[in-house]
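Below is a slice of the complex: some chains, not all, each in place.
Letters A and B mark the chains in the order given here, with residues in each chain numbered from 1 onward.
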Amino acid sequence: MQKIEAVIRVEKLDEVSEALEKFGLPGMMVTHIEGHGNQKGVVEQFRGREFKVNFIPKIRIEIIVKDQDVEKIVAEIIKIARTGEIGDGKIFITDIKDVIRIRTGEKGDKAI
Amino acid sequence: MLKKVLLISSILLSVSGLAMAADPSGAETLAQNSMAPIDYVWVLVCGFLVFFMQAGFAMVEAGFCRAKNATNLMAKNALDFIVASLVFMAFGFAFMMGNDLGGFIGTSGWFLHGENYDVGRYLTFFWQLVFAGTAATIVSGAVAERLKFGAYFVYSFIVIAFIYPIFGHWVWGGGWLSQLPFGAGHVDFAGSGVVHTVGGFVALAGAIVLGPRFGKFGKDGKPKAIPGHSITLAALGTFILWFGWFGFNPGSTFSAHQLRIAVVAVNTNMAAAAGGAMAILIVYLKTKKWDVGMMLNGILAGLVAVTAPCAWIEAWAAVVIGLVAGALVVMSVYFWEGRGIDDPVGAVSVHGINGVWGLISVGLFADGTYGLCTTSEPLVRGLFYGGGFDQLIAQVIGAAVAVTWSFVLGFITFKLMDKIIGIRVTPQEEIKGLDIQEHGTPAYPNFYSNNN
């Protein structure tokens, strides 16, 4: 089992989650993060004074999937989340040791 | 039929002493009319309340739109009153209330100068200004979340300088509509037509030319909900508007010596209550949820509708007018959405449609107990009170003219602007929100928002 952790643009969340839905995606956790990468921040201003905001709002989605599903899900995310402009985000893959479903106590692949 | 003009003139005269040379200090006016102070106090205090409606509109619109555009909506709502003040002083007031030229337009009083430096004239200006500002601000809700700020400047200018005051002249400045040979002429006590129908149909034109917001309609064309960011602000705004309307309607007697103001105040309130009740009940029957947003729209719809008839009807009629308004606003919101027109706050349904309903209701419910800001003839009497179809005809004509004038001119304005300067922000800017793109200032930088 592995965790796919994808940082994407805020406006791509709906599209990505709809697309994954079609795969029979098991589940998903969404967090709103502030990211910092190659993409430069925005200049904001307040009462006439400009300032640089270095952190850009991003969406992080985390999906725990069976080993065999990783590749196609990653491919799907890339297909939809890519615009080609700096700031499209990244995907990180990690090993998951175990998964337990609280409701039933099921473990491992069955719990996903 | 000059009666309305004469009546209004005589009221203004008695209040302001315009017959004399300009009286900037008010000494002569007071000498001529020792009861003037109470009328001045009444008109000013009511005018202050009408001004405060600007805050109400700002809160309702912001509450019904998303957090990422809240700064923009504050900017627009402050700006339109700023533009209204400056432009109405320069031209608008002269076009509206200046010496009549052929029943079509006023032609004196530029920059509030010369003869206009007079306490009565200033009083009239103040009153008309806060109304003009209301008409301008109505539009901002319908074009919210996608109109360029620069375009807002231009559009406000045009509404305040031409569209509003010229139509206003026809009804309130002694122009041709007030002299229609039916009933008491086209009458509109506090502006269901002059202010709300005009504002609402310019708003419709704007919404059509701009097109819907990104995401308002699915790929299948079905409308989607885009929830506003604060029901609390929307409700606060509605309470402020309700409060301000007690200036808007009762103050429109322009004189405290019309004790009818008590009836006007009660009617205003009853229609608001009935409108809210009807709107929430209808949506409840449909979705089994108590829809607060629509109730707030219903309250405003009742207020808009009763604005024209409020001085000429009894309280039960105000309830009926409000109930109809509450139903109309719900149907109208669904209607426009069903036609692909995106009006984020319901401005067209609240102000445009119910403005028309308000005008027409005069021709039905006016009960012949009161006249044109006076207790003497001609009294206004509608169909249900033995007035026959006369008044109704005058009302329908006026309403049709209001709709046509404001929609056509509004459409041309927005289309021309779109050609020349472009009126819509880019999709990218729209997604990020106007606050950061146009103003550099998110409204709530300390809070996490989902930027939807």
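The rule is short, and it goes like this: contacts are C-beta pairs under 8 Å (C-beta built on N, C-alpha and C of every residue); 3 or more make two chains touch, one makes a residue touch a chain.
Keep in mind that what you see is a predicted model, and the values were worked out from it rather than measured.
Q: Write down the full complex's copy numbers per chain kind, following the labels used for the displayed chains.
A: A x3, B x3
One rule holds for everything that comes next: only the chains that are shown with their structure count from here on.
Q: Please compute the C-alpha centroid of chain A, do the same for chain B, then give the distance between them in whole Å.
A: So the centre of chain A lies 47 Å away from the centre of chain B.
Q: For chain A, which residues count as touching chain B in their complex?
A: The touching residues are 10-11, 32, 42-46, 50, 57.
Q: Tell me, which parts of chain B touch chain A in their complex?
A: 431, 436, 439-442, 445, 448, 450-451
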